[in-house]
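Certain chains of the assembly are absent from this excerpt, and the rest are unmoved.
All chains are identified by letter, namely A and B, in their written order; residue positions are counted from 1 within each chain.
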Amino acid sequence: MTVRVGIIGATGYTALETFRLLARHPEVEVTLATSRGEAGQPIASVHPSLAGRLGLEVTEFDAAVASQRCDLAMCCLPHGAAAETVRQLIEAGVRVIDFSADFRLSDLDVYTRYYGIEHPWPERIGKTVYGLPEWYAESIATADLVANPGCYPTSAILPLGPLLAAGLILPDDIIVDSKSGISGAGRTPKLNFMYCEAAESFSAYGVGNHRHQPEMADLLERFTGQQADLIFTPHLAPMDRGILSTIYVRPAPGVSLDATDRAIEAWREHYHETPFVRAVDHLPATKHVAHTNHVQLAIRRSGGRWVLIAAIDNLVKGASGAAVQNLNLMFGLEPTLGLT
Amino acid sequence: MTVRVGIIGATGYTALETFRLLARHPEVEVTLATSRGEAGQPIASVHPSLAGRLGLEVTEFDAAVASQRCDLAMCCLPHGAAAETVRQLIEAGVRVIDFSADFRLSDLDVYTRYYGIEHPWPERIGKTVYGLPEWYAESIATADLVANPGCYPTSAILPLGPLLAAGLILPDDIIVDSKSGISGAGRTPKLNFMYCEAAESFSAYGVGNHRHQPEMADLLERFTGQQADLIFTPHLAPMDRGILSTIYVRPAPGVSLDATDRAIEAWREHYHETPFVRAVDHLPATKHVAHTNHVQLAIRRSGGRWVLIAAIDNLVKGASGAAVQNLNLMFGLEPTLGLT
């Protein structure tokens, strides 16, 4: 069986990473690439690294065409724009993995407050599976629409979820200090992301008001039933890709500060079926997981807290790789296909 | 007046940065450069960027020679090695600014526990001024020996000190999450600091046991009289120089979470005499202070905490620039000389 996949919004970095991964996937054919701005161009003009690897021409988006050519659409549009397009695709009978934040949250008010727009398809808010394959594999398998997780949330909730669920840590004193490569900011030219501004520089941004904070809190509550009081600070590191999250938590009453092995056990138990999430002894670096779908988790005691470290590639496990995992689940393929 | 300065341990990055700064200093002449491994070489063989700028030949260290040639020695040796050399210099009548950690702490037991060696000159532990010019200018001016501050501590205690002293924040719940460029690791070739390991990578290290944690706690207690419960996590960012510290604190009872302006006032009041420490409105990036002696401080509210951000250049304000400030104080020169 070959899954025919369309990439909607083909010009950005997550689209490019998706093209790269799908080129290696033995059961996928990319049959469509759309972009408003670049229609009529060969895809290799938009992404010179695809020269000689993918012969597709970029076209304007048309839901009817998509429904003829694709079994699945991977929608790489920004929030707001995504929801409307996703609705057309679903109504045309195309299954969708949506990379935007439009269907991730379970509460419309939170969406409106953080994204500042009226939601184009509010009926699906709270009724769309969050595409974290390690948590929601069954629902993903049968979904028409999957909300692909945010990159920062992936790096935070994968380590936090099992510890909260097992009652090992307090839910009301969590600090997530995350550091990301610059590809997370997208491919639209802006001063802050120019080489000469970003290279040899490190900075925080969105302190106290980043949109991934409510996404983390929402998912942890959905997954564990506990309301998490969570502070999140994203930073920009002078590198292309990768996220390292340093997470400060307090062991729950009755859990010894020295019993970090209990956290490791909880991770191993929860993630023993997936090859992609792994507790390691060393302190992970983003380079250890770069260009892979792997997550490395570690824990240390520091003073009266535990420090959790999670490393992912923001473009792979934080976006396109998770989408390929979801594709495999949705079409009954081997979970690791195209991701080794 | 010209201050004759010797650089002891001339091969590393802080030595090089000191050479660069002193080359611009109108009242200083560098008259000595010593190194065990490189004696006999012109300094430009050790540091090719000094070719045509400094004609000195590297020699073996000899306290008697130093006392003839120098009014001041800047000692750039590693801990342990430094203390013994510093003792010889002081006994030969040379004033010293010591870049190592050997004389920074006030408690010999803490030194022994964290540095794992017997201190070569324990009598001076607790009796040496900590060379933070913004706090201890008077003692520095008359000192024979100044313990130049550590880079991470500089980035943490400069923002924390005034807030603790003013009673604006709780002393018992402080998290310092610091990110440093790789020059902080020194110039000795090691696998972890090779370009191909460190570039495009981000990682934590020394989690829960880094030597700068007790230095921060010690200084905050000395400065404010309060014992600080402080967690410190250093990280390696893929850049040459710079430290950004993200510091999570809780306002003290009676201080509103929204009253971040009170913190800014405390900083402005405390640092109004120095041009080098400045509260800014934007979120500072390490690039904003790179190659300067400046510190940029900012504050934001995030959930139930304040987030303090401090940016410094680890080689300048975190090492050689602070040393030049100390030199200016010790020899009665303009505080900013050589540092504009």
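The working rule: contacts are C-beta pairs under 8 Å (C-beta built on N, C-alpha and C of every residue); 3 or more make two chains touch, one makes a residue touch a chain.
Worth saying up front: this structure is predicted, and the values here are computed from it rather than measured.
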Homomeric assembly size (copies in this file), of which only 2 appear in place: 4
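By definition in this document, only the chains that are shown with their structure count from here on.
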Approximate Å spacing (C-alpha centroids) for the pair chain A, chain B: 39
In the complex, chain A residues that touch chain B: 175, 177, 179, 181, 197, 199-205, 207-208, 229-233, 235, 237-242, 244, 246, 248, 283-288, 290, 300-305, 307, 309, 311
